[in-house]
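Below: one structure, written as structure tokens.
Note that this complex is displayed minus one protein chain, with the remaining chains in position.
This part shows chain A:
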Amino acid sequence: MAAKGGAAPATYSPSPTTHKKKRAPIFTDVDWVRPDGRDFHHCRPAFLRTGAVNAASGSAYAEFGNTKVIVSIFGPRESKKAMMYSDIGRLNCNVSYTTFATPIRGQALDNKDISAQLHKSLEGAIMLDTFPKTTVDVFALVLESGGCDLPVVISCASLALADAGIMMYDLVAAVSVSCLGKNLVIDPVSEEENYQDGSLMITCLPSRNEVTQLTITGEWSTPKIHEAMELCLDACSKLGKIMRSCLKESASTSQE
């Protein structure tokens, strides 16, 4: 995005360049209501379940509003013969979208980029040296893309890894914040993501208070970044609590 020089750093004015796509100026209206009626700083209610896929070592299903993701974990299993020896384990991530995931049918989205981001956020949390020479395969399938896909995939993947019994330092919770004009909206829907001027995604380990990945795109001013990061970290710790209670519930029902 071309940055317009000379604008005061504390506020943002939309730049009238023509190469930005045409859109209605909804973001300048402070009283604008979000499509699903949420507060700007309100996340969507999360539905999480583990043990969705029987054939996999571990799996989880997550539904955040209209974003539905299912992740299955296979492993640790033998690495392919062509790979070199490694005395720590390997993580192999693959994110794919179903053809009916987006309103326009057909695969138009970039998968390798999202898979690489998923890999980066998970590898900091898994104890790779507990399974040397083997590979853990993470397959994420986005059934419906309703906005904020990557954070939901990351949180669901870490839940699936915990369900599979892979040793981890901590669960990984991910939240993203969109900047729409003067406002910061957390957990954007796909409509809000299309109109956003910038996005910030944090994946963190909630109980250890460590960040494994921080992704910022678009135009941000420093105070906005601080505010967005605080929002995200707070939401991540709440999401972490929800994930833990989901795991405990499914673990105690399976023990009976």
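In the analysis below, a residue touches a chain if its C-beta (ideal position, glycine included) is under 8 Å from a C-beta of that chain, and two chains touch if they have at least 3 such contacts; residues count from 1.
Here, contacts and distances are computed from a predicted model.
Visitor: As a check of understanding, state which of "Exosome complex component CSL4", "Molecular chaperone MKKS", "phenylalanine--tRNA ligase" or "DNA replication complex GINS protein PSF2" is the UniProt name of the chain not shown.
Guide: Per the UniProt record, that chain is "Exosome complex component CSL4".
Visitor: Among A:94, A:111, A:134 or A:215, which residue is in touch with the absent chain?
Guide: Only one listed residue reaches the unshown chain, and that is A:134.
Visitor: Provide the residue numbers of chain A that touch the chain removed from this figure.
Guide: 57-58, 74-79, 81, 83-85, 87, 127, 131-134, 162-171, 205-208, 240, 243-244, 247-249, 251-252, 254-256
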